[in-house]
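Down below is the structure, laid out as structure tokens.
Excluded from the complex is one protein chain; the other protein chains are retained at their positions.
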Amino acid sequence: MNTEAVKNLLYRMADDALIIAHRNSEWTGLGPILEEDIAFSSIAQDKLGHALALYTILNELGEAEPDIIAFTRNEKDFCCSQLVEYPIGEYDFSLVRHFMFDTAEKLRYELLQQSTFEPIAKLAKKVSGEIKYHTFHADTWIFQLGSKGNEESKARMQSAINEVYPIAFSIFEPSSFEDSLIADATFVGEVELQKRWVERITSIVEGAGLKLPTIDVTSHYGGRNKFHTEHLQPLLDEMTVVFLLDPSAEW
Amino acid sequence: MYGNISIVDQVIGKKNAQEDPVKLADFQDKIDRGEKIEPHDWMPYDYRRQLIRMIEQHAHSEIIGALPEGTWITRAPGFKRKMALMAKVQDEVGHAQLLYNAAETLGKPREDMINDLLNGKSKYSNVFNYPAETWADTAVIAWLIDAAAIINQVTNSKGSYAPYCRALERICQEESFHLKYGYDNVVTLATGTPKQREMVQDALNRWWKPIMHFFGPPDVASVHSEILTRWKVKMASNDDMRQQFFNQYVPKIWELGLTVPDSELHKDDVTGKWTYGDPDWDEFKRVINGDGPCNKERLAVRRMAEENGRWVRNALKNPTAKYTVPLS
Partner (left out) sequence: MNQKTIHSLDPRITRAQILSDVDEVPQYEVLEQFITFEVFQQQKSGGHHIHVGSVHAPNIEMALLFAKEQYGRRGKSTGMWVVPTNAVVTFSDDDLDMFETTPEKKYREVGAYMVRKRVEQYKKEQK
């Protein structure tokens, strides 16, 4: 097993989960209807749990404690995709980001169930039920606001898709470890994942009466190589402000 | 003071005099026998109205209550606290949902209740008109405000209106997590670094007065209170609940070496009764009537959340839907 390759994969996944969980938690108490507020918050909590589980595996591989990894790094050390960094915007943006990101997560974890790296295969099997709800939720909303919605919601969904879809490809920016991960059967790699993701997204979006724009796949690359948008550092500053009052203290 | 009677309209009597005396007597007998009233049962107009007000105010308190602690969700230190705080604030939204349903069984649609919150006609617990200035504020709120709420809720869960009792039972189960989490948080800070201890003591100093206001002003014997007690709408006096709070929580506060900003607070060894300094009931009145530090912001945020969600709800609306009162 190529430990560096595995760690890289885990950091990418964990950082994504942490940042999108953080973003989606911003909706708690402010959602469009009480019942949806509750559902969306559960999904964010689940993602935070996934981040913790992934950082825990990293800790077992010799990295620092999860709280230290998550709450003391700056943007130059984060490997999250640029997609998860963007502010929450309105509910259309957040729902479409949730749909695109969570679909990728579902496919990624499905593929990882076959990983030769046992801890991740085990985690992938464990969270499959939770993630099923996440995509059930997302898919339902795309249909409800798409073909089952009204003119305004269709327009907003289309506009959000046009905005989010190009940025979503930042999830699949390949790392320098792709060949190693594939060779060791740790993971089938971003190319395969992206292929399945595009198929799935297309099916849902077109089924909902909406369209996918043509895009430049690499236009939002950078996150995996620690080049981020102007949104990440302020997010991290906010997220860590209390923890950093005393990182050695127990909170 | 979730739905405490002292902020509920107390004009009772006029309508009561017009009720069928036989029905009224049967109704009273039913309550005296300890039976519960369900949505489909006959009930006096005033009973229905007071309960709607009380449960509605409790619901509003929960959704507004999500805001002071929500202030610190994005800044919670560490995974444990971040997840727990999200779950706790989510619960407040969940409790609002349960309570709006319970109030709705009495005939007031959820939309009307939201309208009355936003236009200021309906009140909510005063305590949430104060700002959560530091992380430690969320610890104090989660421990002591939730503790006060639990006392109120456990008491009211023995009341006569069944949907409210059922909602409160579920809420009490969830609140016990809040209390445990809040206490854990306060203890961690109080036994932590000097800075953490200072932060939690400072938070306690600032929140003590609102906590004292939570159960409402000292009881004044009145005809209105009396009938609400007979109907098992008002289940305990403000003073009784406040004494219970002192008994259960002040020793725990003092045990940590923390102080409260009330030099008069002490328990009489003989009577077992606590005396306390005047927590400024004029301030209470001013804040409940709109002049608190956060009243404007709390309602502005609710208005924003509802308005920003309007397009979502519009898109999902079914033009042929017909309104039905929820079951229970």
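Letters A and B name the chains as they come in the text, with residue numbers starting at 1 for each one.
Criterion: a contact is a pair of C-beta atoms (placed from the backbone, for glycine too) under 8 Å apart; a residue touches a chain by one contact, two chains touch by 3 or more.
Because the structure is a prediction, the values reported are computed rather than measured.
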>> So one chain is hidden, and I want to know which residue out of A:4, A:35 or A:206 touches that hidden chain in the complete assembly.
In response: A:35
>> Looking at the full complex, which residue from B:30, B:48 or B:110 touches the chain that isn't shown here?
In response: B:110
> Looking at the whole complex, which of B:50, B:101 or B:185 touches the chain that is not displayed?
Replying inline: B:101
> If you put the missing chain back, which residues of subunit B would it touch?
Replying inline: 40-42, 67, 70-75, 90, 94, 97-98, 101, 104, 109-112, 114-115, 118-120, 131-133, 166-167, 170, 174, 296-297, 300-301, 303-304, 306-307, 310, 313, 316-318, 321-328
> List the subunit A residues touching the unshown chain?
Replying inline: 26, 30, 33-36, 38-39, 42, 87, 133, 136-137, 140, 144, 238
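In the analysis below, only the chains that are shown with their structure count from here on.
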>> With centres defined as the mean C-alpha position, give me the subunit A-subunit B separation in Å.
In response: 37
> For subunit B, which residues are in contact with subunit A within the complex?
Replying inline: 63, 66-67, 70, 72-83, 86-87, 89-90, 92-94, 96-97, 100, 135, 188, 192-193, 195-196, 301, 304-305, 308-316
>> Under the definition above, what is the set of subunit A residues touching subunit B in their complex?
In response: 22, 25-26, 28-38, 41-42, 44-45, 48-49, 51-52, 66-67, 70-71, 90-91, 144-145, 148-150, 152-153, 156, 238-243, 245-246, 249-251
